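Report on one structure; see the data block that follows.
Here the complex is missing a single protein chain, while all its other protein chains stay put.
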Amino acid sequence: MERERIIQTQGLSKFYGPHMALENLNLDIKKGATGLLGPNGAGKSTFLKTILGLIQATSGEGTVLGHDIRTEGAAIRSRIGYMPEYDALNPDMDAINQVRYSGELLGMNPIVALQRAHASLQYVGLGEQRYREIKSFSTGMKQATKLACAIIHDPELIIADEPSNGLDSTAREFMIDTLINTVKQGDRSVLMASHLMDDVERVCDEIVLLHKGKLAAQGRIEDLKAIDREIEIHVWGGASKLEAAMIKRGMRVRREGRVMRIAHESEELTSEILLCASQVGAQIRRMHEYEASLEDLFLVIMENLGYDVKSSEDLFKHPIHARKVDAPGHMGGGAS
Amino acid sequence: MMPDLQQVGEGETQQWAPNITAPVVLLENVSKSYGKIHALSEITLALSGGVTGILGSNGAGKSTLFNLLMGKLKPSSGSIKLFGTDPWKNPAPYARVGFVPEHEKMHDWMTAHGFVSLFARLNGLTREEAKSEADRVLNFVGLSDVAHKQLGRYSKGMRQRVKIAHALVNDPELIVLDEPLQGCDPLARTTIMNVIRELGKMGRTVLVSSHILHEIERITEQIVILHNGRLLALGNLHSIREKMDNIPHTISIGCENPKELAKDIINNDAVYGISFPSGDRLQIQTHNLNAVHRELPALIVANGHKVSSIDNPDDDLESILNYLTGGLAR
Amino acid sequence: MSEDEENSPQPQPQPLAQPQPIAAAPQLPIPTTPQPVQPVQPVQQMQPVQPVQQIQPVQPVQQIQPVQPVQQIQPVQPVQQIQPVQPVQQIHQVATDDVQMATAETPVTGQGRMDTAWGSSEGDEDISEMASIGQTDSGEIFKQNYEPWRGELNPRWMRNWAILRHHILGIFKKGHRPWGVPTRIFLVLVFFASLSDAALTLLSSLIGDSEFHSMWGVNRDNLYGHVLGFFPRNVMYYPIVAALLVGGVISEDRLHGTSALYFSRPINRFDYIGMKYASVAFIQAIIIILTLFLYYLTEIMVYGRGWAWIVDTFPIFLGALMGGILLIITYTSIGLALSSVSKGKFFPGIGLLAIILGTKTLAIIVKNLFDREILYLLSPYDCLAHVGQTLVRTQPTYDQYSWTWSLASLIVMNAIALYVLSSRVSSMEVTRE
Partner (left out) sequence: MMSPPKKDNVFRALDRKLGAVAEFTMRQYRTKLSTWVILGVGFIAIFIVVLFYVDSMQQEIEAIDNDGDSADWDGDGYPTGQERIYGTDPNNPDSHPGTFTPPIAPDAPEKWINEDDFDWDLSARGDTTAGYDDDGDCRLADSTQSQKDNNRNNVECDIVLDYNEMRGEWSEPNSDKLVDEDPDEEKYAKEAIHRAFLLAIGKMGFVFLLGIFLPLFLATGLIREEMDNSTIHFMLAKPIARRDIFLGRIVGYLGIVWPYIIGMGTIVGIISGFAGPGDGFFRFADLGMWMAIIFATMLATLVYGMLFCALGTLWKRGIILALPFAAWELGMAILSFGAPSASILRFSVIGWSLNIIDAASLVVWPNMGLFISMGMWGGGAYNSDFWGGTQLEGAAALNAFASDTGLGISPIATIVVSTLVLLFQAAVLWLVGSAIFKGKEIE
């Protein structure tokens, strides 16, 4: 079943002087939840601003919900709900009034806006706190208020910029649940930009990965994930011996502290691992098939683009001047 | 009256009295209250070397703890020592400290390079030294190609990386990171986590706080749990879990024939409960995880069972935090 | 990388790795009543029971239709097309009521009996309805109900009206733009102080003293004076009113990031500036123009002025009105321009006062030192006064200079201010690079 497309762009480019923020972007985002990923500075903000119709693309065209992004910015903005990354709330207002006002700014009449403000605050879990001033809110409650502002007019598309950033686990869980619920039960679309891959993976089915203004990957998360099967074990005591024993038996082992991953090649692998463990007396606290996460996917894609994870060796490759002057000599400082 | 020409960071209220044997971070009965609110009460803690995760929900007192360590707050009672020296009104210990504050605001008009080299100079480097140091750390956090762009044009994650770079510029012994991974992309996140872990292995003392428990789990197993300003637990998270013996441990084993496996396992004294949540899964309840796990591999191998997975569903940070804080810190 | 972390179950390889709990290390506080109840349950934050009045009152008729709910109660299935109404939580509401009714047997209050009675009398239909759909999932708990909304969004004028209303009503009541309490108190004080001439006119009619009336009644000087003259007003009242008002109007949007709230909605920059401008100007107009009207009206009422008098004085009145409007426009332009270049609310206010009072001070110095008049060109207030004097035709202070220069200077000031304002607002960000 072909789902309807909500965002489409063809050859979208945006230059800031010589600096290229977006380059020839051909995107096709369908109804449902989509994650907008990319390393820092990949052009996500520029992309969001472009599809909101707030800045003009240098070249290329696109539609959002059937509206042309170049000419119908206002129409787009009245049909989507945008949840900005940074604080966008007046700290001296009550949550209910802030949300109501955000509805009125869309053209709702005040009575309807008030009803909808109650409903949306209820929905984002701020039913009890809606008469409190926003400055007394925690980060999680502020994020929820921002979401309530975004969904007050029941938009077809919700653009959430880092919705779960900076939240503690309770608030984060709730924010994610709310977004999932919005997609599943409310049948709305969510475009979610986030660096927290776990959250994206939970909410979204598809991702778009931008890098340096170009499209690096797009598609369903499941399709994109490599099917490199591995067994992950958590060892308690005797990890090195176990590792040695397993390598001796010809297994391919990667190890990070107490966590080891073994390439899943034979059907008997689990039994062999346990055998090794019983021989060296190591405890296997956990053992399960390791499923690649979105984060792995991201890293693989970035690695293909020539960026890798660095280690402390890179940090200490060069001589460090700081040692010379850091502290009094008797503290071990002074000369290195 | 003269500026600090010797660069020794002389103490303002007391003489610099280093004590190499002293723990890097030492808190004794530290309390901090603002009016009626007790942000921290009676914290006693000593840390030396290794990575320690500071956990707690919003308002648990993490930021207060860090601010106390960084000499920005004066403890209401108790004493704080960094390298054996009280940091309040005394900047001397910070020669060996790197701090990543949680706040997002930075000097937007500065370039990343200017920002890092400024703070290198505040560490007592001269201009040239500071420049080369800044190059080094910025290259490390992967910002060398944009090092001369203004911070105001950086995204959140890039700013976060600049903050980390500035904290690493003096090659510190003690590194305090308040929510360092916020807003970082997975690449930076993994890099930073690797570095934190490796710095810990080099014997540096690293304090990290994060809301995302998986990240802490990936960095360290040594944790400090704060809740409502109280110290709830500290130490290795698995050991903490084992100490909580009034909550039974669960071991979940996926295998082809759970009933058969159960028969073999029931002989172990430590096991006191067995259930079969589904056809291919066996759950064991025990008070002594160690005793069961010690026997388990041999037992499975000896009896020829087919086991596909072993899991301790409640031996992770989330469950521990949950149990300890009575479900409030989910 | 130290590879030799041996069989030690401790993960940290280095000697000092373990935290060392010293003498008074705390006992591990083990919770006395562990609650392994499903912890991740955002349910308790949600209110499953929706207040009845929140249900969309739009098309209540359709809610009774028993057919629709059946297919909608499917909890998982994404509803293909958005149903105009949301009977989901309507059903849900009934369901919870029912559950409460069944379990709540203990309370013996009158209220409880009433509930029971109410429940039983009207429950038949609901129960039958329940039964018909109950087979699908009677045990479903709705954590969150996404309530669709199918209202029409009003066009541009309504959005602009919302901005205007939000700012103006904030002066009078809570729930709109929060103006500071000092600002509001000062506005009230100035309003009543501006009514002093009306009050004195009233008083003079009561006393019946014609000399008193000639001092305070409506005449050229007094009409001019109401808007632009008299010492406390020209220096103290209206500039400070303007300063207090413009303070945070744009700068706080920048500070709090609330500009994103505007620009992520179908509001363009022109409307944003225009409405902010209009609201600030309107509040000033309440104080300046409204009191002028009241003053004029008082004179007509208490002295029973006839048409002849009104026709005679109306041009003067219009002149004063124009002067007031010019004053409002100028102060608002300059003030908002200052507000748009800063992030706090102090700088624009102090800046506006500094411009108005500073140019005056400077001009006075120049006048004393070199005996040259520049006030009529330099100071916004004196430009206004010069033009206002011409409009009302009172004795001009700067009679040797043409008032057109002052007017030109005013136009230049406004143009510069509006240019700054518009260029700054057009660079305000919604997202951040």
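Chains: A, B and C, in written order; residue numbering restarts at 1 for each.
Note that a residue touches a chain if its C-beta (ideal position, glycine included) is under 8 Å from a C-beta of that chain, and two chains touch if they have at least 3 such contacts.
The shown structure was predicted, so the numbers you read here are calculated from the model rather than taken from an experiment.
Can you work out which residue in C:366, C:407 or C:428 touches the chain that's missing from view?
Of the candidates C:366, C:407 or C:428, C:366 is in touch with the missing chain.
Could you tell me which of B:23, B:50 or B:71 touches the chain that is not displayed?
B:71
Among C:192, C:346 or C:419, which residue is in touch with the absent chain?
From the options C:192, C:346 or C:419, the contact with the absent chain belongs to C:346.
So one chain is hidden, and I want to know which residue out of B:55, B:80, B:97 or B:251 touches that hidden chain in the complete assembly.
B:97
Write the list of subunit B residues that the hidden chain touches.
Contacting residues on subunit B, toward the hidden partner: 3-7, 9-10, 12, 63, 67, 70-74, 89, 91-95, 97-99, 101, 103, 105-107, 109-110, 114, 118-119, 121-127, 130, 163, 166-167.
Over the whole complex, note the residues of subunit C touching the chain we left out.
These residues touch the chain not displayed: 341-342, 346-347, 350, 354, 358, 362, 365-366, 368-372, 374, 378.
Everything below uses one rule, namely that only the chains that are shown with their structure count from here on.
Taking the mean of the CA coordinates per chain, how far is subunit A from subunit B in Å?
Subunit A and subunit B have C-alpha centres separated by 22 Å.
Could you put a whole-Å number on the gap between the CA centroids of subunit A and subunit C?
34
Can you list the residues of subunit C that touch 2 or more other chains?
Subunit C, residues with two or more chain partners: 9, 11, 40, 432-433.
Which positions in subunit A are in touch with at least two other chains?
45, 85, 173, 236, 257, 282
Provide the residue numbers of subunit C that touch subunit A in the complex, in ascending order.
Touch list, subunit C to subunit A: 3-9, 11, 40, 42, 45-47, 50, 54, 56, 75-76, 78-80, 82, 143-151, 153-156, 158-159, 162-163, 165-166, 174-178, 252, 256-268, 430-433.
If we count contacts the way the header does, which residues on subunit B are in touch with subunit A in the complex?
7-9, 16, 18, 20, 57-59, 83, 92, 95-96, 120, 123-125, 129, 132-133, 136-137, 139-140, 142, 146, 154-158, 161, 168-172, 179, 182-191, 194-195, 197-199, 202, 211-214, 238, 254, 289-290, 293-294, 296-298, 300-302, 306-312, 315, 318, 321, 329-330
Show me the residue ranges of subunit A that touch subunit B in the complex, using the header's touch definition.
Counting only subunit A, the residues touching subunit B are 37-42, 45, 85, 138-140, 162, 165-173, 195-198, 236, 257, 270-271, 274-275, 277-278, 281-289, 295, 298-299, 302, 307, 309-312, 314-315, 317-318, 320-328, 330-333.
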